[in-house]
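With one protein chain removed, the remaining protein chains of the complex are shown where they sit.
Residue numbering begins at 1 within each chain, and the chains themselves are lettered A, B and C in the order written.
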Amino acid sequence: MQIHQYDTVIVGAGGAGMRAAIESTQRSRTAVLTKLYPTRSHTGAAQGGMCAALANVEEDNWEWHTFDTVKGGDYLVDQDAAEIMCKEAIDAVLDLEKMGLPFSRTEQGRIDQRRFGGHSRNHGEAPVRRSCYAADRTGHMILQTLFQNCVKHGVEFFNEFYVLDLLINEGRTAGVVAYELATGEIHVFQAKAVVFASGGTGKMFKVSSNAHTLTGDGQAVAYRRGLPLEDMEFFQFHPTGIWRMGILLTEGARGEGGILRNKDGERFMERYAPVMKDLASRDVCSRAIYTEIREGRGCGPDGDHVYLDLTHLPPEQLDAKLPDITEFARTYLGIEPYTDPIPIQPTAHYAMGGIPTNVEGEVLRNNTDVVPGLYAAGEVACVSVHGANRLGTNSLLDINVFGRRAGLAAAGFADANDFVPLPENPEQLVQNLVDSLRESTGTESVAQIRKELQESMDANAMVYRTGATLKQAVEDIAALKERYKNVSIQDKGFRYNTDLLEAIELGNLLDLAEVLAVSALAREESRGGHYREDFPTRDDVKFMQHTMAYQEVAADGSTSIRLDYKPVVTTRYQPMERKY
Amino acid sequence: MPAGTLYRGREGMWSWVAHRVTGVLIFFFLFAHVLDTALVRVSPEAYDTVIQTYKTPLVNLMEYGLVAAILFHALNGLRVVAVDFWSKGPKYQKQMLWTVVGVWVVLMAGAFYPILQHTLTSWFGK
Amino acid sequence: MEKHSAALDAAEAGGTKLITVTVRIRRFNPEEHPDPVWVDYQLEMDPKERVLDALNKIKWEQDGTLTYRRSCAHGICGSDAMRINGRNRLACKTLLKDVNPEKPITIEAIKGLTVLKDLIVDMDPFFQAYKDVMPFLITKGNEPTRERLQSAEDRERFDDTTKCILCAACTSSCPVFWNDGQYFGPAAIVNAHRFIFDSRDEGAEQRLEILNDREGVWRCRTTFNCSEACPRGIEVTKAIQEVKRALVTRRF
Partner (left out) sequence: MSTEISDALVVPSAQAHTGKGLGTGNPADAFVIEPARQRSKKTPRRTRTNFEMLAWLFMRLSGIVLVVLILGHLLIMLVLDGGVSKIGFAFVAGRWASPFWQVWDLTMLWLAMLHGANGMRQVINDYAEKDSTRLWLKGLMGTATVFTVLLGTLVIFTFDPNI
């Protein structure tokens, strides 16, 4: 065991983590712990763009953007946070440009902008060009640019360090415990301020656009230390994932004019969203696709997908604006998107919920109080600017705006406060976890349990949910958790033991899937990404509030979930019916 | 210990291997060649005796090989120069290599009789 | 839809037939044995699956000790560069049907970097070379309030090299790099190129000076292995050539 001391420790080196690191490194001694090399983070997979009302190509302002965000989130958005995000969006984009990000340009040499789902002019009148982009590689460019600036500022990275525990002492943040992949050693990082920026949880689903490594470690660690998780039932299913593989084809493809078609070649979105059509928000499109499939208008021999049609767009436009996704179609499907439509299906994409924070990035311990010194930003957090459904491009925005805020706040906190003493045997929990897995003689396999979890989640907690399917999911997860106790691994070594870490990651997924299913079961309404067939309408009277899920540990060590609710912050936009 | 496999490079890598091998080969030959030519400073007889060995079938054959090496090195050297200085060079490097090989084959076939005629005539008569 | 090509039909065909593939992996675990060994695994796979899927299947169903890096699984994060059938590729961007699954598929770690376990290599020297070229925008004077302007042509000038995902497939395919690992390597040059030819950048002179080093661009022997290996289709050798030409023209 080793002990390190830093003013600020940042967990995760995706967009949010590195944006925070750039700020905090200049102000406090900062360590960034990341389980992947920074440039491997999944921010690099983001394609379409990052919205900001720059008004470079047409009239726009940040209030319209705020409205779209609130409406897109089905009014579960905390509007104070959304206002901050949309206002600071402009500077966030300009900051990135100044850091060197190679945005695509207009004729005049300004940052180019394109249409994106759910983004409209003047409160829903017509689609607006708001998304700043770099071809279909916006996330890649953001990740690279942020990494480049981390190099410039000399950010200290601890690569391939898995944070597995959070240390809270006397109600304040004391540090984190990490496992070093290369050696199997456990490291305790004592810190005045800790920022969680560890990304999403998408690997609990089978068809997913998320990386193998998106296993919700940050959420799970916080949850096990008694902190709540907010709005976990809201998970976004992106309409256009490559059929069966889940690899994302950006909404930018529809922003450029791509059309969703069913087996009759019909542009079916006209029926579901007469104004925004294919650019309606993601939850709307995903449900429409499943409705088409259910009603027998799906494509292919099994009728289990629809098409994303780009064939009417000029090849030059595809090459210039969508080079990567056309290559995905060629590489993984062997088809030519110039001439063939691409088979797609909705894919698990984004966790709207997460560790609750206020607009400074401070983590909430309950509905009102914060944990001093603890911050979260990015997909791991729930501010909540995305409410029940995130708009496309708002996550890259979220990670930049709130990553920066969290970095600044953490460094400021570290400056003003002293170290909290470490608890006794700080490494104990992680040591026990690792030892028990290494020594386990159980018979269950990690891969098998994970597979069954993913299948159950796909079947029961995806786009369409009912009380019955969610109950099924809860039961399945409980059974899998029981089996997980008897799991064993083959690699008993210390060096690069990825077998061990996959087992730990599965433990995280199981906990989070359970929270998702239980929260979803309790929310007897349909809102944004959460659609209950047995309660198909929004119920603002009962459910216009955020879910807060806590882990309760009984005296015998068994755990259960306690749900609580937190009011939504509404400033200027009163809930209305949501139509596109 | 089981070794790793050989890297399966393509035209670019193998032409470079050949360029390097031929370059080194020519260097050593040149060294020897200057030494033997230096004998003209010693005496006409000494020089002529050495040159005599150039006319034996074996050395004559090696000479053909040397010309092959120089020719390849020279032609591929021009290709390398084109890759470095012509903006489309990298794009057409493969085509250029196959051109080099083609020209090389033609020239080597053309040089077959002229170079080896000494041996051929001494073996098979005129 | 009426438009239906054979390729689309093939892509949509459900219940594809499985074939038996042999995957031959060069395993190395210094905790167990000082030398690497080749190990064969047999598995039933759909030829349209990725090599990464095969590795996952081995790890999850046959041998949990098999170790490799992976994350995104669609060629965007740069984790899983490895030598497949003797050539550097990303396991997640290589379909089994494209590497002749009738014969054993050989997989080994990339070359020229220290192998730490199985397919995992020490990336430290690779990233050090990257950092040495100062891979960040360098500007002088006051920041503008709005964005810096850049014409679409100027943006296009360095587009190719912005695609790099730092997977190291190029550097570890370079015969010059294999020798002593001191050469900056194509990836570092690509990332220098990305800034040298960015019209907003004012540090080109410094970066060119760095690449004028003994171990800089002049060590490149134009073997094109890097260009062949790059999973992002970057014309790496061309980028190197452009840097060389910039150096020559700036000096004279």
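As a convention for this text, a residue touches a chain if its C-beta (ideal position, glycine included) is under 8 Å from a C-beta of that chain, and two chains touch if they have at least 3 such contacts.
These numbers were taken from a predicted model, which means no experiment stands behind them.
In the complete assembly, the contact with the undisplayed chain comes from C:M134, out of C:V51, C:L96 or C:M134.
In the full complex, subunit C makes contact with the omitted chain through residues 114, 116, 122-124, 127-128, 131-132, 134, 176, 179-180, 206, 209-210, 212-214, 216, 218-219, 244, 247-248, 251.
For subunit B, the residues in touch with the chain missing from this view are 20, 23-24, 26-27, 30-31, 34-35, 37-38, 40-41, 43-44, 47-48, 51, 54-55, 60, 63, 67, 70-71, 74, 77-78, 80-81, 84-85, 111, 114-115, 117-118, 121.
Note that in this section only the chains that are shown with their structure count from here on.
Chain contact topology: the protein chains form an open path, each linked only to its neighbours in the line. Work out the mean CA point of subunit B and of subunit C, and you get 36 Å between them. Computed centre separation for the pair subunit A/subunit C is 27 angstrom, with centres defined by C-alpha atoms. For subunit C in complex with subunit A, the residues that touch the partner chain are 1-3, 5, 7-8, 10-14, 29-32, 48, 50, 59-61, 63-65, 67-79, 93, 95, 116-118, 120, 123, 127, 130-131, 134-137, 143, 146-152, 154-155, 158-159, 162-166, 195, 198, 200-201, 233.
Those residues of subunit A lying in contact with subunit C across their complex are 36-37, 39-42, 44-45, 93-94, 97-100, 102-111, 134-135, 137, 140-141, 144, 148-149, 151-152, 182, 211-213, 243, 245, 247, 261, 263-265, 299-302, 305, 307, 309, 311, 324, 327-328, 331-336, 339-341, 343, 445-447, 489-491, 493-499. Within the complex, the subunit C residues that touch subunit B are 26, 35-38, 83, 85-87, 106, 108, 111, 173, 175, 221-225, 227-228, 235, 237-238, 241, 244-245.
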